[in-house]
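In what follows, a single structure is set out as structure tokens and then discussed.
Here the complex is missing a single protein chain, while all its other protein chains stay put.
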Amino acid sequence: VLLKDIASRLQLVVEGDGDAEITGCAPIDEAGPKDLTFVGNPRYARLLDASRAGAVILAPGTSRAVGNVLRAASPQVAFAAALALFDTRPAVRAGIHPTAVIDDSATIGADCHVGAYVVVGEGVTLGDCSVLYPHVTIYPGATIGPRFVAHAGAVVREGAVIGSDVVLQPGAVIGADGFGFLPNPGGLPQAVPQIGTVEIGDHAEIGANTTVDRAAVGATRIGRGVKLDNLVQIAHGCQVGEGSLLAAQVGVAGSSRIGKNVLAGGQAGITGHASVGDGAQIAAQGGVTGDIPSGAVVAGMPAIDIKLWRRCMVALGRLPEILVRLRAVERRLAGKDENRR
Amino acid sequence: VLLKDIASRLQLVVEGDGDAEITGCAPIDEAGPKDLTFVGNPRYARLLDASRAGAVILAPGTSRAVGNVLRAASPQVAFAAALALFDTRPAVRAGIHPTAVIDDSATIGADCHVGAYVVVGEGVTLGDCSVLYPHVTIYPGATIGPRFVAHAGAVVREGAVIGSDVVLQPGAVIGADGFGFLPNPGGLPQAVPQIGTVEIGDHAEIGANTTVDRAAVGATRIGRGVKLDNLVQIAHGCQVGEGSLLAAQVGVAGSSRIGKNVLAGGQAGITGHASVGDGAQIAAQGGVTGDIPSGAVVAGMPAIDIKLWRRCMVALGRLPEILVRLRAVERRLAGKDENRR
Partner (left out) sequence: VLLKDIASRLQLVVEGDGDAEITGCAPIDEAGPKDLTFVGNPRYARLLDASRAGAVILAPGTSRAVGNVLRAASPQVAFAAALALFDTRPAVRAGIHPTAVIDDSATIGADCHVGAYVVVGEGVTLGDCSVLYPHVTIYPGATIGPRFVAHAGAVVREGAVIGSDVVLQPGAVIGADGFGFLPNPGGLPQAVPQIGTVEIGDHAEIGANTTVDRAAVGATRIGRGVKLDNLVQIAHGCQVGEGSLLAAQVGVAGSSRIGKNVLAGGQAGITGHASVGDGAQIAAQGGVTGDIPSGAVVAGMPAIDIKLWRRCMVALGRLPEILVRLRAVERRLAGKDENRR
């Protein structure tokens, strides 16, 4: 592909040789003369001079001494669009593999791909143009919208309700029984039947080996456009609002309500029965122990305002020194008392 | 179902209209006129007045201005029993799916359900009335008691020994090789053969995508009635005592011994070769770095007594202020010295 053709499809301006040939995309430090790359995060601008990239997508104000540039308001957005142009991964073809076990009462939409050894239970409805990779299991009674993609080994438990354009990465588990046990003094903990369900909104994506439990009653709800990274745990009865992004290994305990457009860093945890307001941000490994208002930005365990947390952490690193200084002050005060006597 | 019939089956007293019709269970803020709900956690009592629920299970001393009440010593226990009455999830039928691959030397008990594409290895014994959902793999030599339930994609590795009434949620892995590698200066780490096994006691439940590793020698042991939530890691050679409950994403490093009735909050971690006494409680995200006595309640990393931890955390939030005050004290002391000269 010629650089000028990429530029035209992405509606960007070429600075340099539009006839340069580009055959792929690469990170800035690995890109060769036929690769397109970008600088989004300013910390990578220092790599510009050494880069052999055939072309670099740059924001206004960033310059490249030698070589071609595509100029974009947001290099990240433009690069994402370029990646789509170069996505050569094999597409799946519509069709149902002869080994798929599909219950007679299930409804499979038009133009679906159902892979080898997929199992679809009684009464399931699967929307048009969906893709089930090998070894996916859909339990009875699940209702799934169009353009669903479930990667190998993903599991959808009984009665789950899944919207349109939802993606499950490999090994994701939707609707396992919630962790509900009653303490039983003198005996073993007793299981609470988890008779509720899970509802997943349109355009949600669920990461590899992530688990979203079914509710004890009612539904665990994952909102439209929510993105859960790998190995995330969403406990029974939680609600995650539209557009929220939860990074890998985040855990949300039972019955909590996460607002819209919330960001949670990796390994963050949110206690049960908590409410996290719209647009709140939780730093990686943060531990939310109660309600968090909209727009709050928190860190630490227990999670507090991130600016205060940063100051506390700086001070914490000086705590041994503080102790020494406190002792010195005490000694001097004691000395004064001595002197006075 | 009439409310009075539910009351009679749960042995509770109706306050109000026993002839009210109840068709399901729901959370208090979603329950409609035909739903039964409950208030266990007092923080939800504030929702009572606005609730449209057909009936509410309440503890003595809690009152509802308008509407029906079932009175119970423990609303949670009563509601759990009610949930069982309304569990309409499809039951599985005994039978072995024609696609199941069962080794000739395996013994499958009476009245089992073996789903599509299940694989059962050489010499496996599976107890009566067990249920293997699709894509379960039982490696050779595993011995499993009656009423075992393994959800889709669960894996039981070679030689594991599993008691009666054990449940594996989807994707649980029992008996993977422990993480045993010897450092090898100048070369790659060398694997230590993990020739031990895993033993799981009666009535244990293992969460979705949770991993319980086999021991290097001897056995990793999960006690009777232990409940592991999703994405929990139990390393090789650990022992978890009867009735302990470990919440999601808890990790226990190798050779540790967790006592009976221990509670661990989400994302808590326990170091290797540690001993945690009976009835100990570890708060969410707590990091246990050594032995913990019976009945201890700990939090933080490193985990300390939770009351001390709470006071420390309050003080930590004031650390920047403490630093300012210390500086002021030092300055005043220096000023005094100045004055004296």
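Just so it is clear, A and B label the chains in written order, and each chain counts residues from 1 on its own.
FYI, a contact is a pair of C-beta atoms (placed from the backbone, for glycine too) under 8 Å apart; a residue touches a chain by one contact, two chains touch by 3 or more.
For clarity, every value in this text was computed on a predicted model and none was experimentally measured.
Between the chain not shown and the residues B:D111, B:D128, B:D177 or B:D278, the one that touches is B:D177. Contact with the chain not shown here comes from a single listed residue; of A:H151, A:H236 or A:R257, that residue is A:H151. Summary of contacts with the chain left out: across A:G225, A:G254, A:G272 or A:P302, the touching residue is A:G225. Only one residue in the set B:V13, B:A84, B:A110 or B:I195 touches the chain that does not appear here, and it is B:I195. Screening B:D35, B:E199 or B:D213 for touch with the missing chain picks out B:D213. Mapped onto chain B, the interface with the missing chain covers residues 99, 101, 117, 119, 121-122, 135, 137, 139-141, 153, 155, 157-159, 171, 173, 176-177, 179-182, 188-195, 209, 211, 213, 215-218, 231, 233, 235, 237, 249, 251, 253, 267, 269, 271, 273, 285, 287, 289, 301-302, 304, 308, 311-312, 315-316, 318-319, 322, 325-326, 329, 332-333, 336. Residue positions on chain A in contact with the hidden chain: 25-27, 30, 37, 41, 43, 76-77, 79-80, 83-84, 86-90, 97, 99, 115-117, 133-135, 151-153, 167, 169-171, 203, 205, 207-209, 224-225, 227, 229-231, 242-243, 245, 247-249, 266-267, 284-285, 300-301, 313, 316-317, 319-320, 322-323, 326, 329-330, 333, 336, in rising order.
Here, only the chains that are shown with their structure count from here on.
Distance between chain A and chain B, defined via averaged C-alpha coordinates, is recorded as 24 Å.
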